[in-house]
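All protein chains but one are shown at their positions in the complex.
A, B and C are the chain letters, set down in written order, and residue numbers restart from 1 in every chain.
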Amino acid sequence: MYTLTGLKLKNPTILAAGVLGTTGASLCRVACEGGAGAVVTKSIGSTPKTGHPNPSMVKLDCGFLNAMGLPNPSYPGFLQELETAKKDSDVPVIASIFGGSPDEFKEVAEGLLPGKPDAFELNVSCPHAEGYGAAIGSNPCLVEAVTAAVKDVVNVPVWVKLTPNVSDITCIGNAAESGGADAVVAINTVKGMAIDIESGYPVLGNRSGGLSGKAIKPVAVKCVYDLYTALEIPVIGVGGVSSWQDAVEMMMAGATAVQVGSAVYDRLDIFSEISIGIEAFLKRRGYSDIKELIGLAHEMV
Amino acid sequence: MYTLTGLKLKNPTILAAGVLGTTGASLCRVACEGGAGAVVTKSIGSTPKTGHPNPSMVKLDCGFLNAMGLPNPSYPGFLQELETAKKDSDVPVIASIFGGSPDEFKEVAEGLLPGKPDAFELNVSCPHAEGYGAAIGSNPCLVEAVTAAVKDVVNVPVWVKLTPNVSDITCIGNAAESGGADAVVAINTVKGMAIDIESGYPVLGNRSGGLSGKAIKPVAVKCVYDLYTALEIPVIGVGGVSSWQDAVEMMMAGATAVQVGSAVYDRLDIFSEISIGIEAFLKRRGYSDIKELIGLAHEMV
Amino acid sequence: MLPLNATVVKINEESPSVRTFFFDYQFETMKAGQFVMVWVRGVDEIPMGLSSKNSITVQKVGEATSKLFELKEGDSFGLRGPFGVGFSLPSKGEKTLVIAGGVGAAPLAPYAEAARIAGSEVHTVLGARSADDLIFEKRFAEAGNVYVSTDDGSKGTKGFVTDVLNDLDLSAYDRIAVCGPEIMMVSVFRLLEDRKLLEKSEFSLHRYFKCGIGICGACCIDRSGLRVCRDGPVFSGVQLLDSELGKYTRDASGRRVKI
Partner (left out) sequence: MLPLNATVVKINEESPSVRTFFFDYQFETMKAGQFVMVWVRGVDEIPMGLSSKNSITVQKVGEATSKLFELKEGDSFGLRGPFGVGFSLPSKGEKTLVIAGGVGAAPLAPYAEAARIAGSEVHTVLGARSADDLIFEKRFAEAGNVYVSTDDGSKGTKGFVTDVLNDLDLSAYDRIAVCGPEIMMVSVFRLLEDRKLLEKSEFSLHRYFKCGIGICGACCIDRSGLRVCRDGPVFSGVQLLDSELGKYTRDASGRRVKI
């Protein structure tokens, strides 16, 4: 067993927000068939949103580009999904939430409390939703206020998911820590765009969106590395993790656990695969505890 | 012939700074054998620098990671290389320069003037050189001051190369424009890092560096798209361009010309290849002028 | 994969509200039942079952399909695919029953053809509101026997496909492939469940898709959590036991909507 901000995980792989997290049944499947140590829901807000028009996600040569637009049924609509996930997944279920202000974050968190999420993850990093996400997450004062507001009304751990689309992510991480965050999650997608040259149209319905997958792994590793130096609280690494090697790299950079998103495209049991791969690596290299990996790169000088 | 900030280019492909630009002979080879419409030199500073220890560049699954550390022979040492390039390349030669202050930029620009560069490109965007590059390029006031300082002492076009590692690149682009820049070049590399999991060591001698190549093309397209909207001056697109399709995409996003960097890894004549590909595309799609492509994506709504 | 640029080369009017758009690209590896994401630029991108290697057959139901209906030969749209899991082909000598309702005939016509080529005896039950709305009757007829039903009795049996099915010896078939409006599919599902034939049957589901490639989870069905866009759209009857089929679907926001 593996402990992360007080949650007990059977392994350090976590389903990332916005991936296979719209329904409770899907979250259960990722936990049971996929082998995830914990699952994060789709980001939930205060009112139902249908999101951006399609195409909302395309596969590129390197990674994926998406602009879903935070579609969600609102917290009242999502409660039954959360309950299903809690009842049948047998792993910690983290509720991802978003809002346009500290009060809205608070409202959504309180609204989901009856579903008994094991933790909250605050989405202050979605790169393509006006007034939400990165609009908040690139402002340290707002990040601190939002974090403090949610901490104030819940008694489960609060994680804050950060955007890499800032000059200095550690400054945002520090704000989250000051606001009382129990962990930060880095990184959300990198702002990106693709254009269909046959027509001239931007490919995404929202014109631009966020880049995920292999393309951004080095960006994520760097952010995790910097946050590990800057913060006291754990850093959860996410961004382009698609193999056990990636997970080990992320942990050596300073991640206490990893989240996996786009890589479910390749196979659902990527979580088991990573977790088995890490165990085998620890054994082969003679590490006695996975904790020895965390932040190892900082010691190698 | 193709005009860009007053320079005459035989085609809209330009060798990016820091690539095959250490010697005059190399620049000539890229122009003559490679087919580049113009070439940008390695970034030159006021004193000789040996750069970071190796490894200074590694190929990743998607793109390249590098931290050269601005190695350069200083402007006195580079003058003879610049003269060779000017004499034998038969294309415009743009001198890339860097400094830690407006005065240092001015000194380097003046120092290179005897070599008669056709333009200057100000490197305010290198992500891994303390006190230089992005340390300046993420501060709008400094960008404006540096640009104005160089404009003040040269009478050739001044381009400013921007870093994507900021919250809002258009704000930096605006500063360059206010400082009198004739064009902006977007983007420099994206901050990134890779760790050797067998040893725990960061792979780059400098620990972290900048990501280039295919991985960052969507990031570059988005930056170019936003800058095209925000600025009056031309935007030169760079970042992951490795085919004529990429070049067309960059132009549709708003680039007046494209720079090619890491893609010389595949083949030196990538410049000819792109330029021939663009011509064929224009013909097939019935465009009468390459200018019709520039910013086309903005009109498709 | 970015959308490829497909140019319309021919348009067939299949019924007053259904048209087939042939395009200049052949999905050579396409399995009947697989779908493509059809990008009507500037409007939306919607999933559409392939009605042949180079065509989609579209019912005009919303903004994107209305825009599609405005296209003429020479116009183009974006296409990604083929995606998802199609219908299983029968082996030589097996008997196949195809049950198609309305525009659900679109993915089943290529299936009937492929099944016939595979050496199967193919029978089709083809239903629609009225004679004018019958889709691909000729293609099905070329693949084998066709039993027609129409709600208004303007052709074939008056009533629903289930009325035809009641008169057939369903146990004689080795495979049963079903596609049509959900209300029709759930009737067929119950009938096949009663006859203990779900193991031989496959159903093609329609749900709201966002990503279309199995990542976002918008199209997951209860209680299995299976993704219609990736684990489906064709599911075996057994996979749909105890499912949301016929009960509810989710809208673009993820809210449950009764069927």
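Just so it is clear, a contact is a pair of C-beta atoms (placed from the backbone, for glycine too) under 8 Å apart; a residue touches a chain by one contact, two chains touch by 3 or more.
A quick note: this is a predicted structure, and the numbers were derived from the prediction, not measured.
**Student:** For the chain that was dropped from the view, give me its touching partners among the shown chains.
**Tutor:** A, B
**Student:** Among B:P55, B:G173 or B:G192, single out the residue that touches the unshown chain.
**Tutor:** Within the whole complex, the residue contacting the unshown chain is B:P55.
**Student:** Considering the complete complex, identify which of B:P12, B:G35, B:P73 or B:P157 is in touch with the unshown chain.
**Tutor:** In the full complex, the listed residue that touches the missing chain is B:P73.
**Student:** Which one, B:F120, B:W159 or B:Y201, makes contact with the chain that was left out?
**Tutor:** B:Y201
**Student:** Considering the entire assembly, which residues of chain B contact the chain that has been omitted?
**Tutor:** 18-23, 25-30, 42, 48-51, 53-60, 64, 66, 68, 71-74, 77-78, 81, 194, 196, 198-199, 201, 203, 205, 261-262, 264-265
**Student:** Counting contacts across the full complex, list the positions on chain A that touch the omitted chain.
**Tutor:** Residue positions of chain A that touch the missing chain: 300-301.
The definition used in the following text is that only the chains that are shown with their structure count from here on.
**Student:** How far is the middle of chain A from the middle of chain C, if each middle is the mean of its Cα atoms, in Å?
**Tutor:** So the centre of chain A lies 36 Å away from the centre of chain C.
**Student:** When the C-alpha atoms of chain A and chain B are each averaged to a single point, how far apart are the two points in Å?
**Tutor:** Each chain's C-alpha centroid was found; their separation is 33 Å.
**Student:** Just the number, please: Cα centre separation of chain B and chain C in whole Å.
**Tutor:** 51
**Student:** By residue number and range, which residues of chain A touch two or more other chains?
**Tutor:** 60, 194, 198-199, 201
**Student:** Can you list the residues of chain C that touch 2 or more other chains?
**Tutor:** Within chain C, the residues that touch at least two other chains are 41-42.
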